[in-house]
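One structure follows; several queries about it will come next.
Here is subunit A:
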Amino acid sequence: MKIEEQFNNRNVSDNGYFMVDIADYPTTPWGKFKRVVKRTFRGELFVGLWVVMREMIRFDIHTVQYPEEKMPIGPRYRAVHKMKRLWESDTERCIGCGLCEKICISNCIRMETKIDENSRKEVSEYSINLGRCIFCGYCAEVCPELAITHGGEYENASEQREHFVLYEDMLTPLDKMKAGTQKEFEGFGAITPHEDERVKKTPLAY
Partner candidate 1 sequence: MFEAIAFYLFAFLTIAMFYITVTTSQALYALTALAAGMIFISAFFFILGADFLGAVQIVVYSGAVMALYAFGMMFFDTTREVQEKKGNQYLVVGLATISAVLAVLIFSAPIISDNITALYPVGTHGNTQEVGMVLFTKYLVPFEVAAVMLLVAMIAGIVLAGKKMDESLTLMTEEEIKDMRAEKMRPKDLK
Partner candidate 2 sequence: MIEIGLNHYLVLSTILFAIGLVGVMKRKNLLMLFFATEILLNSVNISFAAISHYYGDLTGQMFAFFVIAIAASEVAVGLGLLIVWHKRYNNIDLDFMTRMKG
Partner candidate 3 sequence: METAYLIETIIKIVVILLVFSALAGLGTYFERKILAFMQRRLGPMYVGPFGLLQVAADGVKLFTKEDIIPTNVVGRIFKLAPVITAATAFMASAAIPFLPSFELFGYKVNPIVSDINIGILYILGVMGVGLYGPLLGGMASANKFSLISAARGAAVFISYEVVTGLSILAPIMMVGSLSLIDFNNYQAENGWIIWSQPVAFILFWIAAFAETGRTPFHLIANDHEIIDGFGTEYSGMRWGLFFIGEYANMFFISFVIPLIFLGGFGDGSVMGALALLGKMAFFFFFFLWTRAAWPDVRPDQLMWLCWKVLMPIAVINIVITGLVMM
């Protein structure tokens, strides 16, 4: 069969591909009959039988028995969001800038801010509607403080979706923070190890 056009060079090495040579379909009854005879006696059916039998004998099972075994997930896995706390003061990292709300393409983040008694911006309400969230990761990427990140908790089965939207549930619990077990986001833009030594001190007079 004639190939009309070669693929353009798509930077794929040549040895990975081969052309499938499909013979023309027979049009005459005699040709069709010959094809049937050929297919019947060439044993293609038995090749198929042998392949599945081989797999059965080999017993090379790929099943992960999920609740007992779990696949390791990558550090940048994008599941239910986590709000992080500051290591130094145990307060929330979120500064209420609203960037995540702005960038959210499925419009699922809502936040309300106010000025608290210390004249600092404080987040009074924060919620993510997980029923709408498409887990694109823009909010985590745009956050200047690394306050909102994606966590690894993908088993979100619950009686109702609202169980996942509360800021308090996403925020690292205080006791966990005290124990120093808050996990940092390890993806792009994450805090690198020995961050403190590598940051130069800003002069006070600046």
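The candidate set was assembled so that all candidates are chains of the complex that A comes from, given by their letters.
Definition applied: a residue touches a chain if its C-beta (ideal position, glycine included) is under 8 Å from a C-beta of that chain, and two chains touch if they have at least 3 such contacts; residues count from 1.
Keep in mind the model is a prediction, meaning the values are calculated, not measured.
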Among 1, 2 or 3, touch partner of subunit A in the complex: 3
Of all residues in subunit A, those that touch candidate 3 in their complex: 36, 45, 48-49, 51-53, 55-56, 59-63, 65
